[in-house]
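The complex appears here minus one protein chain, its other protein chains still in place.
Take a look at subunit A:
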Amino acid sequence: MIIDVDCHNYWSSAEVLLPYMDPFFKDYFIRGEQPGPRGAFPHAHRPWLHPEGFKRADINPVSEDDNYAIMKAKHLDHYGIDYAILTGDEALEASTLANPYYAAALVRAYNDYQVEEWLPRDDRLVGSIVIAPQDPQLAAQEIRRLGQNPRMVQVLASHGASRPYGDPFYHPIYEACAEMGLPFAIHLGGQGGINSNPIGAGPTTFFWETHAILPQSAMTHVASMIAQGVFEKWPQLYFVVIECGVAWVPSVLWRLDANYKALRKETPWLKRLPSEYFKDHIRFTTQPLERPDNLQHLWSLLEAMDGKNTLMYASDYPHWDYDDLNSLHIPPEWRQNILGDNAMQVFKRLQALDAAKKAA
């Protein structure tokens, strides 16, 4: 079983969303100011621009149909992927907008577009309910609106956020996730606009430099989700951290455990060590997996975070730092867990879909 938990579906133009927008926001979209040329997705863009563009240079769709045809040929079929969780692309950046109503309209349109135009193409594709978290009540509405769809397997937000995700401000989102039985995932992105600067000391200069240190905000979110007791309030909830690196995880968990032992009085709702909540509730994705000269150094760290059980394979198709499934540098005896079994456990809906597929 091979499950890719981070497979980006592109669009040729954000105008594909127009049929799914209410008249008011359609008008806003067509005539309003855009961050780029006609067809650009409205968002408050981050200041770091990839000097070559994001995607692999060998993937050049010229039409909407091409987007899927190339994904099928060069990724799904080529690697024998059983399921790929679509993570969209620019839609995540709706989280950067100050106007939460416009942001909610954009992600709603994206989600409908995904359900109507992507999922029917291939039964290996499953979707993410993208939310604009700046208004948690609207986000919760969106989760409940689409949450019954058996092919939508998670709720997805950008890792750029205006405050750490454990903050009770966001708890309506987790209430809705729990009600629908969906994991809450964050994916690298959403820097800029109303979101906090993800680089703690101030803006960095270059794209590669910035991308390498983006785990900083993931650290904040992980600490916050644990400390604020999200997993005590919703004991079935999984939190999935996509594309934020992994080798830093043991270090942060060690620190969290040590500090909690001294100052548990600040958070009397916690019943266990931070690292124990992590093992039961938080999952990380491989891509881009760190690559030290001595692989043993990486494997020691992965072992310290129980990587066999806490990591899930992600390709990040079709981005510039795509990881080839066949050269994933993990211990061979962990492959089955990381390539598919762990995801099967987290994404409960895949279990049902897979059972139905096998019965058919």
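Here, contacts are C-beta pairs under 8 Å (C-beta built on N, C-alpha and C of every residue); 3 or more make two chains touch, one makes a residue touch a chain; residues count from 1.
Note that contacts and distances are computed from a predicted model.
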Options "Rieske (2Fe-2S) protein", "Nitrogenase component 1", "[Citrate [pro-3S]-lyase] ligase" or "cytochrome-c oxidase": UniProt name of the undisplayed chain: "Rieske (2Fe-2S) protein"
Candidates A:264, A:291 or A:357 - the one touching the absent chain: A:264
Among A:15, A:135, A:232 or A:341, residue touching the chain not depicted: A:232
Residue of A:16, A:178, A:199 or A:273 touching the missing chain in the full complex: A:273
Residues of subunit A in contact with the chain not shown: 232, 260-266, 268-269, 271, 273
